[in-house]
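One protein chain omitted, others in place.
Presenting subunit A:
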């Protein structure tokens, strides 16, 4: 019997060994596979276990965290959610993250290894860092001015500090409140469905993710190209341009909104936005020259990140002369994001130098110590300083005595360009009203702000849509906000 008991004991020992070996299989060998299973909710729970770091505008947080006491414990809250939505995006437990919440997610959620006090520290201790903060370049008052200026209209505003590339305002309307998407409740699901079904696309970031035909505001680029190429040497010399202008190789006659464009000088043509003059200038410069200038301003670049990606603004390089003429007045396949057009204004304001726009000034650990600062961005020369000086002259003329009078700010130097872009088949769509501008305060050495505003017209105000009428006052409010502090 003793022998049998020993055999049975060995059997029990084997069972035990099997258990330990199997535990090692599950807990060590297959751990990575099980941990990464998408149905495993532990990463989500860990992620929401602590409050998320904040996104700061002008020293104050525009985000917050709410302790729900649930499994996914902390939910994101937003102050002025709709106004800052084109910057923050949303951080939703159900639908992930977008924009800054997405681009800086590692830092905000605390997962970024840069947050650890020492390299590999967290791997050893298993600790989880509190989320860090993101300090933005946004100018709160300018943002508010842009948001309130757009009001109930569809449109977008982008404002840049020309000397640095700091993005001062980024607004898109109609907007949405990202807080409604924060949790994973049924209400969040309903909001998500409603927002996605909304024909006005409130979650579309019109300032960076959508391209519009820039219309006449593109004439700044064409003028720069003509000046750089030597096609124009004197702003006041008459151009040999007919009115109407027959696009080369076609019978299509291009006309103007304004009178007196025949042989108008560049200054007059710019102030009155003569399509005929600029279409001909573009054709005279040629595809190569126009393309080079457009790309120097930032067109055809699909790598721009601020740090979230910005849609590619396009200038078609495979065009015939007629198409080039249309392209040169911001039609045909020429398309630009409002941020791109703000960069165009900034390049002029900056004396031909431009720096890539950016939104994140610096990132901080929870205690306030610096993780990373934006640092100085390299500037690139878009055009000669002399060309920029001439363009500044042209743009101030537009505000002083041209189509952009509504952007004038007493005591400040303001330059601008209006635009009204047609679109749709046979121009059947409601037009877009554009205004791009920059402003220099009385005491400033150089312009402090460059703005682009686009307002999508509605069917009812079809006739009244113009850059000078609709968009210029919004740009002025934004510029005033920046100049005022």
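Basically, a residue touches a chain if its C-beta (ideal position, glycine included) is under 8 Å from a C-beta of that chain, and two chains touch if they have at least 3 such contacts; residues count from 1.
Convention: contacts and distances are computed from a predicted model.
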item	value
Hidden chain of the complex, named as in its UniProt record, picked from "Transketolase", "Cytochrome d ubiquinol oxidase subunit II", "Cell division protein FtsW" or "NADH-quinone oxidoreductase subunit H"	"Cell division protein FtsW"
Residue among A:39, A:120 or A:445 touching the omitted chain	A:39
Positions on subunit A contacted by the hidden chain, ascending	1-9, 11-13, 15-16, 18-20, 22-24, 26-28, 30-31, 33-35, 37-42, 45, 71, 126
